[in-house]
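With one protein chain removed, the remaining protein chains of the complex are shown where they sit.
So that you can tell them apart, the chains are marked A, B and C in the order they are listed, and the count of residues begins at 1 in each.
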Amino acid sequence: MSVEIPPCVSHSVLVKVKAAGVCHSDIHLISGVYDMGDGRKASATDGGRHLPLTPGHEIMGTVEKLGDGAESVGVKEGDQVIVYPWIGCGACRKCLSGKENMCEGAAAFLGIIRDGGYAEYVLVPNARYLVKANDMDASQSATLACSGVTAFSAIRKCRLHSDDLLLVIGAGGLGTAAIQIAKKTTGARIAVADVDDSKLELAAKLGADYIFNTSKLAAGDLASGVRNINQGRGADAVADFVGTPTTTSMGFRLLGREGRLLLVGLVGGAVQLPLPLFPLRGAQIAGSFTGTLAELVELVELAKRGVIAPVVSGTYKLEEANEVLSRLARGEIKGRAVLKP
Amino acid sequence: MSVEIPPCVSHSVLVKVKAAGVCHSDIHLISGVYDMGDGRKASATDGGRHLPLTPGHEIMGTVEKLGDGAESVGVKEGDQVIVYPWIGCGACRKCLSGKENMCEGAAAFLGIIRDGGYAEYVLVPNARYLVKANDMDASQSATLACSGVTAFSAIRKCRLHSDDLLLVIGAGGLGTAAIQIAKKTTGARIAVADVDDSKLELAAKLGADYIFNTSKLAAGDLASGVRNINQGRGADAVADFVGTPTTTSMGFRLLGREGRLLLVGLVGGAVQLPLPLFPLRGAQIAGSFTGTLAELVELVELAKRGVIAPVVSGTYKLEEANEVLSRLARGEIKGRAVLKP
Amino acid sequence: MSVEIPPCVSHSVLVKVKAAGVCHSDIHLISGVYDMGDGRKASATDGGRHLPLTPGHEIMGTVEKLGDGAESVGVKEGDQVIVYPWIGCGACRKCLSGKENMCEGAAAFLGIIRDGGYAEYVLVPNARYLVKANDMDASQSATLACSGVTAFSAIRKCRLHSDDLLLVIGAGGLGTAAIQIAKKTTGARIAVADVDDSKLELAAKLGADYIFNTSKLAAGDLASGVRNINQGRGADAVADFVGTPTTTSMGFRLLGREGRLLLVGLVGGAVQLPLPLFPLRGAQIAGSFTGTLAELVELVELAKRGVIAPVVSGTYKLEEANEVLSRLARGEIKGRAVLKP
Partner (left out) sequence: MSVEIPPCVSHSVLVKVKAAGVCHSDIHLISGVYDMGDGRKASATDGGRHLPLTPGHEIMGTVEKLGDGAESVGVKEGDQVIVYPWIGCGACRKCLSGKENMCEGAAAFLGIIRDGGYAEYVLVPNARYLVKANDMDASQSATLACSGVTAFSAIRKCRLHSDDLLLVIGAGGLGTAAIQIAKKTTGARIAVADVDDSKLELAAKLGADYIFNTSKLAAGDLASGVRNINQGRGADAVADFVGTPTTTSMGFRLLGREGRLLLVGLVGGAVQLPLPLFPLRGAQIAGSFTGTLAELVELVELAKRGVIAPVVSGTYKLEEANEVLSRLARGEIKGRAVLKP
């Protein structure tokens, strides 16, 4: 790749990339669509995108240069920083409330709408989007900006009490982050469902109280398993990090009274849900798209204290980006791959 | 009907019924099932029900007799009272938190599990479930116990800000109550969708800012109509009081960023929803089953001040109960019918 | 005043001032201190202030010129706008959460730290701080930026239920705004205490349910008056817009169980409070400093619909600023004065 180094205009910061995580949504970016499950497709980005675009929204790097006014925020050249990529228009209601990831206007998400981190340098439009990483591991800290903060925000939205049971579906990168975060920041017990025994072993090591290999359970056994460990109740919250119609439907039916189902996945498809269960159980479903900048700041604090240790499966050269994406699309990469320029 | 007057045991209160509202769910009680939309049926009541049972959960009456200990709560013989029928086990987590309508244990819902208000007398197990009605109209105040508090709780769960747009689907008994409640207790603007012009006129008179007759709109026109009145955004909240797969699917697709869809209906069926929209929009769906006793107390306060005036369509003799239910099932009764012993 | 028109740098917007409200805190700005009630004084501004400074933080005007990048936000030259003056550093935890008024870093509050609206032109560092005023009255809309949003935020922090009683202390500019806001956005009943019958009459006209002239009440009569109208309970919330040790102490003692006392005043002094009442009543005190930009957006929505109509007592020429401030300090100006360049 030979992309020009962008000029560092007012308030902006030029960051030299040290690590850029590879995310499933980078594949959507290439295909450009999400499958709505009814034959229709939705655009993976809004009209603001101008191709070609450099992907990469999980970025960690070193501050190379500060534009006018950027120094006031407290970062300086040479600082190790994690980049918050979910940059909104700054003026819509969501942005005004600190929820730029939910921007209702012309968002400028790095690696999605604007050039991102699969490059030697990335231009960040304002120093406020940089979170100091100090001496954290580059690859691990990069992944906090998407998979980490997505898990953090989902767990917060579960609103867990100390006598609640949380069921995490999927013990991959997001799921293992969620287990660590829930273990540290809530008093809830954690059950994990996956189809892979090695992942479940890792989940247990990270703090899961109960594990279920759903590939080995007969229909209905997970439901009765959940009730057995939760005093006869369904799950108080389910965080579905797989996000297929099958897992979502399963998660919904496992909910107890006022149970919360958190959906973060962009795999696509449609789910069919029985309407009477919503009122009868007071069931709730909430979609969650990454997290806020304030949530990333909280998460980085936890990571610095060693409470959260993201699981990185492998690092690759920047030149290998296309190959890594292809292998990820074919399901050949487990866990989080990280590119290093 | 010749049912024995129940003995007034410790803490309980015998109430002479003055008015009992007729609710759609009374029909489910007779059929005994909810349609899950996938060929399956769910029981309309849990195992605690012993047939025959007297229906009627929207009850207003006069305190006839107080059991031992009941007088301490502040009600006395002759008081006009509204009965909160959503009585839980008293000991599960939901009951301990004041959410008996969400009881996880052996609920004792009046008119559903225990004998209700289609009778001359109803036995209320504890005086705390009585809310003083003073000189309120018997028929109107009876309906607060189910349709009123259902609308109240749904509006609260919409968490409306003053720059939000609420869309109410269905301007019947619940919808018109919701319009009045939202108008008084929130700063939000209110749009109403229905297929009946006369209902929409009533909605406008009660305070709706915008009305849409969906029977006269082409596909997509409601969506663009909502965006036009909401600065290009989707609806910030949708309260669906119709509750069919069609309205629910429509309501979900109309949501803007972090939009909330409230479902209260028990009509049955299943809805198919595109999964990517949940995270991309931060969309939320919440089922709501009636409301809490504390919410009923709040609502009765509003009704006493004349802020809420439930719309009652007609009153009937207790002896006509079966006929009224049959006509309601055939769709021949519009609005809320009330039985008067 | 002959101040140079500031150059319109990147992202910033030059606004031609049409109206600038005169606030009590402008007087603190001149004295430079707050009285802590124990002989000590606290600086009225942090170290970022460079004298001389142009006061004026309640600003309404016309967009004169947009800096580079500012146009993207949706405002254009000629737009009528209200300026949000509580501009934070943009990078601290409070700013990241949309609470710039609570900035923990180097705030840039207009009229307090940076040049404000007692001038022909004011430079706003980013277009996001402008809220469109359309054809609203200039003087009234200017006051929304401080007295209006202060009342709005205080009422929100009262977290009022429909069966709550709110007591507003002081029916001046803030108090009358609070009455209108509480009346429209909550179901609570509103009582108002003041020493001036004409103000109490206005309060009643604006929607107060009960009024108390405390200059005519014997000690203890207000407490029993509150209990009489609130079923024997103390006030569920008290919003004290006078803010002297006397009113604060009185407000605290009037609180019922879990009652909330909101303090917004900067008059100064110290209050003595009996410690056991905090736990025994679950009493809560919260200080509130103006409001957030998102709250101002909500408030402007209400004002555009005519729900809120700020009470402006008189308009003056910009040249009269010093005299108006002197008269305000001597207590000779009632209500909100507004300067017009």
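Here, contacts are C-beta pairs under 8 Å (C-beta built on N, C-alpha and C of every residue); 3 or more make two chains touch, one makes a residue touch a chain.
Just so you know, these numbers come straight off a predicted model, no measurement behind them.
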Options B:Arg93, B:Arg114 or B:Lys199, residue touching the unrepresented chain: B:Arg93
Options A:Met60, A:Ile285 or A:Leu299, residue touching the unrepresented chain: A:Leu299
Touching residue (missing chain; options C:Lys16, C:Lys65 or C:Arg93): C:Arg93
Hidden partner chain, residues of chain B it touches: 9-11, 68, 72-74, 89-91, 93, 95-99, 105-106, 126-128, 292-294, 297
On chain C, residues whose C-beta touches the chain left out of the figure: 34-38, 40, 42, 93-94, 99, 102-104, 163, 233, 243-245, 248, 256-258, 263-289
Residues belonging to chain A that touch the chain removed from view: 161-163, 181, 184-187, 189, 297-299, 301-302, 305, 307
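Just so we're on the same page, only the chains that are shown with their structure count from here on.
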Rounded Å distance between chain A and chain B, as computed from the means of their C-alpha atoms: 38
Junction residues of chain A, two or more chains touched: 93, 99
